[in-house]
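A single protein chain has been removed from this complex, and every other one stays in its place.
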Amino acid sequence: MSGQGRVDVEVESKRPDESSRGKAHANTCPGCGSHYRDEELAQTLRVCPQCAHHFPVTARDRVDQLVDPGSFVEEDSELRSADPLGFFDLRPYTERLAEAEVATGLGDAVVCGAAAIEDEGCRLAVMDFAFMGGSMGSVVGEKFARACESAAAAGVPLVSVAASGGARMQEGILALMQLPKTVCAIEELHESGSALLSVLTHPTTGGVLASYASLGDVVLAEPGALMSFAGPRVVAQTTREKLPDDFGLAESNYRFGHLDAIVPRGELRPTLARLLRLFGKA
Amino acid sequence: MSGQGRVDVEVESKRPDESSRGKAHANTCPGCGSHYRDEELAQTLRVCPQCAHHFPVTARDRVDQLVDPGSFVEEDSELRSADPLGFFDLRPYTERLAEAEVATGLGDAVVCGAAAIEDEGCRLAVMDFAFMGGSMGSVVGEKFARACESAAAAGVPLVSVAASGGARMQEGILALMQLPKTVCAIEELHESGSALLSVLTHPTTGGVLASYASLGDVVLAEPGALMSFAGPRVVAQTTREKLPDDFGLAESNYRFGHLDAIVPRGELRPTLARLLRLFGKA
Amino acid sequence: MRLRERLSKLGGMKLLRGTKLSGELERLQDQLDRLRSEPTAEEIWRSVELARHQDRPYTLDYVERIFGEFFELHGDRGRADDPALVTGLGKLDDNTVVLVGHQKGRDLKERTKRNFGMAYPEGYRKAMRAMALADRHGFPLITMIDTPGAYPGVAAEQHGQGGAIARSQAAMARLSVPTIACVIGEGGSGGAVAVAVADRVLMQEHSIYSVISPEGCAAILWRDAAEARKAAAAFKPDAAHCLELGVIDAIVAEPEGGAHMDADAAAALLKQGILTALEELDGLDPAERRRQRRAKYRAMGVLASA
Partner (left out) sequence: MRLRERLSKLGGMKLLRGTKLSGELERLQDQLDRLRSEPTAEEIWRSVELARHQDRPYTLDYVERIFGEFFELHGDRGRADDPALVTGLGKLDDNTVVLVGHQKGRDLKERTKRNFGMAYPEGYRKAMRAMALADRHGFPLITMIDTPGAYPGVAAEQHGQGGAIARSQAAMARLSVPTIACVIGEGGSGGAVAVAVADRVLMQEHSIYSVISPEGCAAILWRDAAEARKAAAAFKPDAAHCLELGVIDAIVAEPEGGAHMDADAAAALLKQGILTALEELDGLDPAERRRQRRAKYRAMGVLASA
């Protein structure tokens, strides 16, 4: 139940359930039904060799896929969520947090640090959907804002890889305030002259889409990634209409002008390297 | 044939032909067929009392309708169009200009000056469609730019009332350059802290719509006014589709978000006065 | 208790900035007095009900009571005019301000037209146009927040709801003019914060400001939308808690029984709150005001450490 933090969106059930990561069927391709071992998928960056379905990637794996070997230096890993509201639903928030930390080995839903991609320096902020549905509370907002400041101080671009169900409702209004907090941090980043390169992966929804993930100087997405402010289930319930087949998917968003490019995972590292060279200070 | 200057748009023929102004049927309402004498229409600001059709208004009449009596001081009335290209089609450009001046009593298609509306100081730039279809050449651009500068110098808003078929093709590329010229003048006006209030009357099309007329801090239009970049005939020929009944009309433009309000002629003076108070320096 | 901390810090400071600071001190003391005790679950739910009360004054009810002259601005200059978000120019006493506010409908027809105050991306684009106008002319920006949330529809998503909300916040973070946001009813999620990134955020006593609706939260965490009361008690969307958490700057009192009992009185109190806030901001250098605005949001959240 580690996905219970997400609020703005219910992720479509045809996608593999993140909460079952590690179980056998997590490596069954929802696109073509093929079965894989972890090692097989790792070799293809967790993209199905048969049908090109993009399986979820943990934050740590994503960092490994993108950066020059050995170049990543994590920052702010000591930050942990507090429980400002003493939030308790069917279970206490603190218990969900502890469980998520055990399950993922992460302190919260984003991993940040300094890195190089094809020798171009940058800062990274990579989300992990497995940590409470990639929900954004105070820690995610804080780490993202610090990543902006770190990038600004170093005069390098910030590369953001998002995967989020939205704001973390267990932190109440403070979770919502992470939207303007990250937005303000990007304003300062931009005024320092540095760029934000934003990559949207499946799913990027709710408060994260409605704040920093949409504000990249360049916005990229992985094929098939769901990116919507409201989730398909909420939209279907509200409007009582049948949704288009590609509702909220990267392909639809590209057509409607919200993305610069859809980049298959195998091309992500060279694409980011090219953008880092273009945004780098000569 | 004084309408022959317009280039970007052919004004719909269901509208009264401007070239026939002064002849009897110019006062026949195209909306309901009623006939009026000049004095009758003058009393209603040239709006049909039966069906509210808005008849065309000359620049001089428009000024009289809008400003406090006796407050208008014309500026730059001595400017005349040159003939930089020695343009000659079926007739020389110079001949068309001379004819338009005789027919309208105007030096060119715009009348500019200082005025007060309900005691609020402003500058006015009012076009006259009867002068070569309200086409914009060097003089219209220059007078509009000077009106911006005059408004900026006085620290008052500029009120623009447009009526134009577009750029004046007899001045070739220099006519097109009046678009960026007026746009740049508005930038300077805005940087001085003054506002542009833009009123679109039938018709405002082509180069005037694609430059200063669209850049008002507030954009108003008279009911039924055609405002489109390309004229209905050109669009119909290009796309070979039937046009919507309200194609390009103020009502359609309001619905699509391009207008702040549609203001019947009788309400234009108080509406502008209200806006002048809102934009005036306290 | 963030507010108490801030107050004691301010109290210990020399009055370097003169009377403005003492005004702020006074406001904080006044606000603190309102927080004698934490609202109970019942009180929180009462605010939820009052914030959504069918007779509660809406943005345009306040506009006609607070502003002298008013001129509504329509259209996003792209595709549409969204009636769920109104924008306009108004006279606040002798000064011109720009108004941006959600607008719910009073009767069924108007509710449908206004889409229950749920804006499309076009609404936020219209708001950004009004913000640009405010900045160009140095008019303060006043926003009024009253929405269940941004509209969750197919077209709204296709037209870029998430991006529009993000960009509207960025636009507010960038403004040079003084900005005041007033939560006057439901401050629902992203659709609310899109127009609430301000130098001063005021909340009416019985309004709510929340990351999700009580029903939505209950449906997800309790798996039963009917548990909305429990959810509201848990995530605390009431004004007192928002003030306590440092999310808003001041609570604006309502007439006894709620704003709907006396719209004129509610408007007078709101106007006073806006004027006081503007006065506090007056005289600050625009760049410094923007710096403080961003720093305020930058500091929001509660953190722990491993």
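All chains are identified by letter, namely A, B and C, in their written order; residue positions are counted from 1 within each chain.
Just so we're on the same page, a residue touches a chain if its C-beta (ideal position, glycine included) is under 8 Å from a C-beta of that chain, and two chains touch if they have at least 3 such contacts.
As the structure is a prediction and not an experimental result, all values here were calculated from the model.
> Which chains here would be touched by the one that got left out?
Touched by the chain not displayed, across the whole complex: A, B, C.
> Which residue among B:176, B:225 or B:262 touches the omitted chain?
B:176
> Return the single residue from B:95, B:188 or B:267 that touches the missing chain.
In the complete complex, the chain left out is touched by residue B:188.
> With the missing chain put back, one of A:67, A:195 or A:268 would touch it. Which one?
Considering all chains, including the one not shown, the answer is A:195.
> Which residues does chain A use to touch the chain missing from this display?
Given the touch definition above, chain A has residues 190, 193, 195, 217-218, 254-261, 271, 274-275, 277-279, 282 touching the missing chain.
> Take the complete complex as the reference. Which residues in chain C touch the chain that isn't displayed?
Touching the chain left out of view, chain C contributes residues 77-79, 121, 125, 158-160, 163, 167.
> Could you pull out which residues of chain B are in touch with the chain that's been left out?
Residues of chain B in touch with the missing chain: 4, 6-8, 10, 77-82, 84-85, 87-90, 107, 137-139, 141-142, 145, 167-181, 183-188, 205-207, 209-215, 227-230, 234-235, 238-239, 241, 243-244, 247-248, 252, 256-258.
Criterion: only the chains that are shown with their structure count from here on.
> Among the remaining chains, which ones contact both chain B and chain C?
Both-contact set = empty.
> Comparing centres built from CA atoms, which chain ends up most distant from chain B?
A
> How many angstrom between the C-alpha centroids of chain C and chain A?
29
> Can you check how far apart chain A and chain B are, centre to centre, with Cα atoms defining each centre and the answer in Å?
Centre-to-centre distance between chain A and chain B: 52 Å.
> Among the residues of chain C, which ones contact at least 2 other chains?
Residues of chain C touching two or more partner chains: there are none.
> Multi-chain contacts in chain A: which residues touch at least two other chains?
As it turns out, chain A has no residue touching two or more other chains.
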